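Note that one protein chain is taken out, while the other chains of the complex remain in position.
Note that the chains take the letters A, B and C in the order they are written out, and that residue 1 is the start of every chain.
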Amino acid sequence: MKFQVSSEIDYEVRFPSTLILNIHALRTPAQTVLEETFTVEPYVRIEEFTSVNGENRFARMEVTEPMTLRIAYRATVDTHPKTIDLDQNLENVPVVQLDGSVIPFLFPSRYCQSDKLYRMAYNQFGKIEGTPSRVLAIADWIYENVEYLSGSTNSQTSAYDTIAERAGVCRDFAHLGVTLCRALTIPARYFTGYAYQLTPPDFHACFEAFIGGQWILFDATRLAPLNGLVKIATGRDAADAAVASIFGNVVCTAMKVDCQVVDPDFVPFAYDRANLKGMSYQ
Amino acid sequence: MKFQVSSEIDYEVRFPSTLILNIHALRTPAQTVLEETFTVEPYVRIEEFTSVNGENRFARMEVTEPMTLRIAYRATVDTHPKTIDLDQNLENVPVVQLDGSVIPFLFPSRYCQSDKLYRMAYNQFGKIEGTPSRVLAIADWIYENVEYLSGSTNSQTSAYDTIAERAGVCRDFAHLGVTLCRALTIPARYFTGYAYQLTPPDFHACFEAFIGGQWILFDATRLAPLNGLVKIATGRDAADAAVASIFGNVVCTAMKVDCQVVDPDFVPFAYDRANLKGMSYQ
Amino acid sequence: MKFQVSSEIDYEVRFPSTLILNIHALRTPAQTVLEETFTVEPYVRIEEFTSVNGENRFARMEVTEPMTLRIAYRATVDTHPKTIDLDQNLENVPVVQLDGSVIPFLFPSRYCQSDKLYRMAYNQFGKIEGTPSRVLAIADWIYENVEYLSGSTNSQTSAYDTIAERAGVCRDFAHLGVTLCRALTIPARYFTGYAYQLTPPDFHACFEAFIGGQWILFDATRLAPLNGLVKIATGRDAADAAVASIFGNVVCTAMKVDCQVVDPDFVPFAYDRANLKGMSYQ
Partner (left out) sequence: MKFQVSSEIDYEVRFPSTLILNIHALRTPAQTVLEETFTVEPYVRIEEFTSVNGENRFARMEVTEPMTLRIAYRATVDTHPKTIDLDQNLENVPVVQLDGSVIPFLFPSRYCQSDKLYRMAYNQFGKIEGTPSRVLAIADWIYENVEYLSGSTNSQTSAYDTIAERAGVCRDFAHLGVTLCRALTIPARYFTGYAYQLTPPDFHACFEAFIGGQWILFDATRLAPLNGLVKIATGRDAADAAVASIFGNVVCTAMKVDCQVVDPDFVPFAYDRANLKGMSYQ
């Protein structure tokens, strides 16, 4: 599927600051960036770099005096996520066979205190047979028990809060999904992307679980088709994959995000209980 | 029912300190203290006082030099809790009709952050008809979803922790019961007592909900018969009804609690789904 | 001093609800309500009641159908707070001599987890001689270390958060003051009132510490003169003394608070390090 994505962000820089933005579409075997532009007005030197595991494209810029900064990213991206048959015997890879690079996604992280929620996770999901069914049950449970409520949480909210307070936005839904998976010894990570048909338009967050040797996408919010995403980054949680990490004194004054399908024959894909297929953007 | 209760507590007082103990059997219309002794060795002046709402008997003592203190309380208590038909149309008293003295038991307190759990409470229990059934469902849910695990929590653990971590002792079970009731606008308070057949013997904690104009007892731990309790105190939570509040430097070195039935024909009473009766120690 | 105070609050009642408001000026030996009006439009039956300890005047109303409710309170109040010489040998009343009604103000409460902050309190303030100086040091420390920042906290924020995050509004400053006092075994309570010269006008919150047998007022925000307050309520914390406790579905759509001095010769009073005087509204 071909998408046109864009984001425009205005910042009021009040004091010399450094910004690290994480809004570029990722380049992966499942996702080709056909063309892209990234502009900053006024001109500021931009450096692009990736993190150790390579699942993001950071743009770093230093602003040495107060100014109004306008950032614009535009890309045409061709995605070809793999459809995964969740019905088949996809097994959890035993910890002893997991690749060393996957192990950290079993550990708790800033917003995903899986060490605190393992009893809840086992009580609620421990009896479900099969890892795909467990993760689907987690996504369903979050959808049914957590209220999607704009403004109910902030950048410090973590899964420990959400399990009690039962309200949040996509970020919180994703963190809780990651946390419950890890609590059940299923590696899981945070996923950010552009999302087609998301209303209101914004950056989106989902989670990926590592099942049968691949990272499979789950969206507990059900706010966008699973094949309507353009991947920006993955990480342990939002601490790794924040849209912007700001060091200094900078205020975001406007943000506009957009994601359009270019292909005329796009067929939205969602989970279907009768025919369990998943999607992988690996 | 006639009970013999006792508690012996040894303290190592390391520094001049004041202790407020809350281990006397309460005197209420439903509970007569037939005889009791309270001794402290070596001799320390004891003052007994009650809190504003009268649902406890504090013993206060000042220890002006380091020493080993041995406290012993022994009482014969005749209890006659009322059996309440929970099946009947016992209604929640509307807030607008609640007595002013009951209102504070709707508010959140130190260990009972009902303001944070109302969504969870409404999701889980909001559709259940009738206040008695709701509170019974709360007690059942706690029993089924929280693991009774000695040593898993401490004196700072609150209901907000327990809803996530799903483990605790009687104090935590009671706090969670209180919290979920208040989150549903049902006044609820913390109850401490001596408990027959509690294993291992210890002080016990339950909760009371105010239904149909009376305080009805619930025990989410199911560790003692509901008619096997001798009431010590009630309060908003353990902050009001702690066994001991210590101001200074004092370490508890030994504690022994006992509760025996004197009546030979004691019939343990527990909830029975087929024949819903409750118990009130008001 | 004579004050004219008023508050107007508009509520959108979306569902049958009960409201308990706590905006009436208190009647105490130190404060005479000369005249007052309390109106609700459209007409709803109002019941006034007080809590057990009498330090508030609740107005309770049931709204049985969706409507827009306009509440207006207006009063002329004559206050005569006592000036207290903090320099003199005002001593902490030993716990063993405290009146039973004061004891609960030593215990932790919903927003004041004094049980968690006692080490911090002793490290920071334990070496200061004299209870008045300790409490003044607490108020100063809060003023100097916590940023007053509108919107930085919400109704769930507690002293445990503020000690780490170091930002808040008057409510948070008061909770932290209460907490640090209790952590040092100084009884303390939350105080709400109308405040002259508060900018922007709003309900104000301070704290009282029990020193030398009386409740003395402290304001860590320094936003209003200590003699410019009209007392509304005291309680363990904001859970007891909230401006509004709402049971149902009600949204506040507008609020206007005012406090004017009628006396032409009002002299604002603030702490003066050279001449330590305090103020009691008991």
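Going forward, a contact is a pair of C-beta atoms (placed from the backbone, for glycine too) under 8 Å apart; a residue touches a chain by one contact, two chains touch by 3 or more.
Treat the numbers as computed from the prediction; the structure is a model and nothing was measured.
A.B. asks: Specify the shown partners of the omitted chain in the complete complex.
C.D. replies: Taking every chain of the complex into account, the missing one touches A, C.
A.B. asks: Just to verify: which one of A:Pro108, A:Pro132, A:Gly177 or A:Gly278 makes contact with the chain not shown?
C.D. replies: From the options A:Pro108, A:Pro132, A:Gly177 or A:Gly278, the contact with the absent chain belongs to A:Pro108.
A.B. asks: Who touches the missing chain here, C:Thr37, C:Asn123, C:Thr199 or C:Asn275?
C.D. replies: Of the listed residues, the one touching the omitted chain is C:Asn123.
A.B. asks: Kindly state which of the options A:Ala30, A:Ala72 or A:Ala239 is in contact with the chain not pictured.
C.D. replies: Touching the chain that is not displayed is residue A:Ala239.
A.B. asks: Would you write out the residues of chain C that touch the absent chain, in ascending order?
C.D. replies: Residues 116-117, 119-120, 123, 145, 147, 160, 163-167 of chain C touch the chain that is not shown.
A.B. asks: Contact with the hidden chain only, please: which chain A residues?
C.D. replies: On the side of chain A, residues 18, 20, 47, 49-53, 58, 60-62, 94-96, 100-101, 103-104, 106-110, 112-113, 115-116, 155-156, 185, 239-240, 245, 247 touch the unshown chain.
Here, only the chains that are shown with their structure count from here on.
A.B. asks: Which other chains touch chain A while also touching chain B?
C.D. replies: none
A.B. asks: Tell me the chain pair with the top count of C-beta pairs in contact.
C.D. replies: Here the largest contact count links B-C.
A.B. asks: From the C-alpha centre of chain A to that of chain C, how far is it in Å?
C.D. replies: The answer is 44 Å.
A.B. asks: Can you check how far apart chain B and chain C are, centre to centre, with Cα atoms defining each centre and the answer in Å?
C.D. replies: The answer is 30 Å.
A.B. asks: Give the residues of chain C touching no fewer than two other chains, as numbers and ranges.
C.D. replies: If we look for residues of chain C contacting two or more partner chains, we find none.
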